[in-house]
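One protein chain omitted, others in place.
The block that comes next holds subunit A.
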Amino acid sequence: MLDFQIKEQSTEYDVVIIGSGAGGGMAAYELTKAGAKVCVLEAGQYYDPADPKYITQLKAPWESPRRGASSTRAFGDFDAAYGGWDIDGEPYTTTKGTQFHWFRSRMLGGRTNHWGRISLRFGPDDFKRKSIDGLGDDWPIGYDDIKPYYDYVDKLIGVFGTNEGMHNNPDGYFLPPPKQRLHELMLQRSNKKLGIPTIPSRLSILTKPVNKERGQCFYCSQCSRACQAYADFSSSSVLMIPAMKTGNCHLITYAMAREVLTDPTTGLATGVSYVDTQTMTEKVVKGKVVILAASAGETARLLLNSKSARFPNGLANSSGIVGRYINDSTGASRAGIIPALFDRKRYNEDGVGGMHVYTPWWLDNKKLDFPRGYHIEYGGGMGMPAYGFGWGIEGINEKYPTREGIKKAAGGYGASLKEDYRRFYGAYIHMAGRGEPVPDYNNYCEIDPNVVDKYGIPVLRFNYNWSDYEIKQAKHMQDTFEQIIHEIGGVPLGGKPDAKSNYGLAEPGKIIHEVGTARMGNDPKTSVLNSNCQAHDVKNLFVADAAPFVSQGDKNATWTILALSARTSNYIIEQKKKGSL
C-alpha cells in the first residue's frame, strides 16, 4: 500500500474507463447508453469545442500575440491540443541510440480534438499480413468481424467519401465529399498520367447533418481547432458529452491514473488509483470492470506499473509482451511550387479541414523492395496567412521571373517584395506519405527504473528503431513525390531527402499513430489480449485504445480504435447479460 492517505470513494461503478479519447469516448458512449454506471478518468481538463472559453475556431491570427506560432502548442496557437510531445513535469525517456516522441493531449477528448479526421477502415489484408507475406503477425480477427462496427461508426459519427470498390480500402456509409480545390483537380489530372489513383478523401466531417445534436460543416478548414458546431468528430463533442447526458457517466478530470488495482485473491481488477492533479491527493475509484483507453503508451505504462505479488511483471503481462511491438506510422513529406498557379485569382478556398482528395496505396509490394504500403495526403491552396507566412522567400523569388518577364534577385525589400508575396500565394503544394511499418518485438516501451514524473509515477522508456523495411518505403515515397510534383508542372522545394536522413523518414512517434503495446492474439504466450480486447490474465480488464492493434495498416488508427472499442463494449454488455463478468 502507498504510505499516505488515500481517499476512496464508496461508489462501485459498473465500469471505470481511463481516458476520454476515441477509445474511451466510444466505450463510455456505448456502455452508458446500455445503462451501465460508468466513471471516466481524464488526466487533463474539461473541454467542450462549443464553449466560448475554449474556442479558437474562426479566430484571426492577430487575435494571438504570436499570430498562431507554435511556441506553446506543437501545431500552433489555435490548435485544439493541450499538451504535446513535451509536457512540463511529465517526462519520458529513450534508450541510448534510439528515438521516440510521445504526443499527449491532456483534455476531454484527448487527441481527437485536433486530429486530421482521416477516417480509413483497415482492409481485409491489413488483418492478415503474416498469412500474405510471412512478416509480422495476423490479427485474431478479420475484416468480417469488425465490418459491422465500422458500419456502425460510419453511421453514428459520420464520414464523407466515395465507394470505390477497392479490395483493401473498403467501401462504407459515406456522406457526400466536398468538391476538389484547384490544386486537387490538377493533381487528379496529372496523377492519372502516372497511374496514381487520387480519390475523394474520407474524413469524419459532416457535409450533411447526421442528427439534431450536431451541425453541418461550414467550410472554415479549421477542424484542427475542434468544431463549435460539432460538425467534425471529436470524442469530447460527439461521444463524451452525449455519454454524460445519459446521466450514467461520471467524468473526473485532472485524474492522472497511477495503477490498476487488483484483488490479491481473485486476481480481478477492482478499480484504479489516481492522482488528483489539482489537489495532489491520492484517490481510488472502484469498478467491476476496468477499461484502459489512455493511449497505447499510457496503457502499457499503467499495466507495467500495476505490479503486485500476484502480478510481479505488471498486470496482464504473464506473456512479457506488454510494451512490445509498439509501432508508429511511417511518414515522409515533400513540397513543391507550381508556377502555373502564380498570380492566381482569389476566392475562398478554405474547404474542410484537410485534403479533399488522397491517394490510397496502389502498388503491389511483391514487386517492390519493401513489404508494406503507404497512402499520400495532399495539402495546398489559399490558406489563411498566419505566423510563418512568406518565410524563406529569399529561396524562391529569384527563381521565377514576374509576369512581365523581369528576373529579380533573391531576397529584396519594398513594394517589389510585396508583389512577390502576392504572386506566390496559393502556389504551393505539399504531400505526405503515411505508411505501415512491420511491428517488431525489439521495438518496445518499458518502465524507466530511474525516472518518475511530477506525480511520482514511474515513466516510460522507449526503445525504437526503424528497419530497412520502413527506410526503403520512405525512399519510394520520395521518388513518388518528385514524380508527382514534376508531372503537375511544379518544382520540388529543398533538396531531395537522401539516405543520410533515412529519406526524410520521420522519427518514431512524430506521426502520432503509436499502436500495438498490448496486442491481441489467440495465444496468451505471445499476446496480452484475446480477440475481444480482454486481458488473457484478468477477465474484467479490457483495452479500448490502439494498444490492442497487431499491426496498423497504411491507414490512420482512429476509425479502427472506434470500431474495436464499440465491439469490445458490446462484448462487455453481452458478457454482463450472461453473468460471465
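The rule is simple: a residue touches a chain if its C-beta (ideal position, glycine included) is under 8 Å from a C-beta of that chain, and two chains touch if they have at least 3 such contacts; residues count from 1.
Basically, contacts and distances are computed from a predicted model.
A.B. asks: Leaving aside the chains on screen, match the unshown one to its UniProt name from "Helix-turn-helix domain-containing protein", "SusC/RagA family TonB-linked outer membrane protein", "Branched-chain amino acid transport system ATP-binding protein" or "Gluconate 2-dehydrogenase subunit 3-like protein".
C.D. replies: The correct option from "Helix-turn-helix domain-containing protein", "SusC/RagA family TonB-linked outer membrane protein", "Branched-chain amino acid transport system ATP-binding protein" or "Gluconate 2-dehydrogenase subunit 3-like protein" is "Gluconate 2-dehydrogenase subunit 3-like protein", the UniProt name of the unshown chain.
A.B. asks: For the chain left out of this view, which of A:132, A:386, A:493 or A:573 touches it?
C.D. replies: Candidates A:132, A:386, A:493 or A:573; residue touching the omitted chain: A:386.
A.B. asks: Any idea which of A:155, A:189 or A:577 touches the chain not displayed?
C.D. replies: Touches the omitted chain: A:189.
A.B. asks: Just one of A:352, A:432 or A:543 touches the chain that is missing; which is it?
C.D. replies: Here the residue in touch with the unshown chain is A:352.
A.B. asks: Given the contact definition stated above, which residue among A:6, A:60, A:363 or A:452 touches the chain not shown here?
C.D. replies: Residue touching the absent chain, from the options given: A:60.
A.B. asks: For subunit A, which residues lie in contact with the unshown chain of the complex?
C.D. replies: 45-48, 50-56, 58-69, 71-72, 77-78, 82, 178-182, 185-186, 189, 213, 215, 218-222, 228-230, 253, 278, 340, 344-352, 382-394, 398, 409-415, 417-418, 421-422, 425
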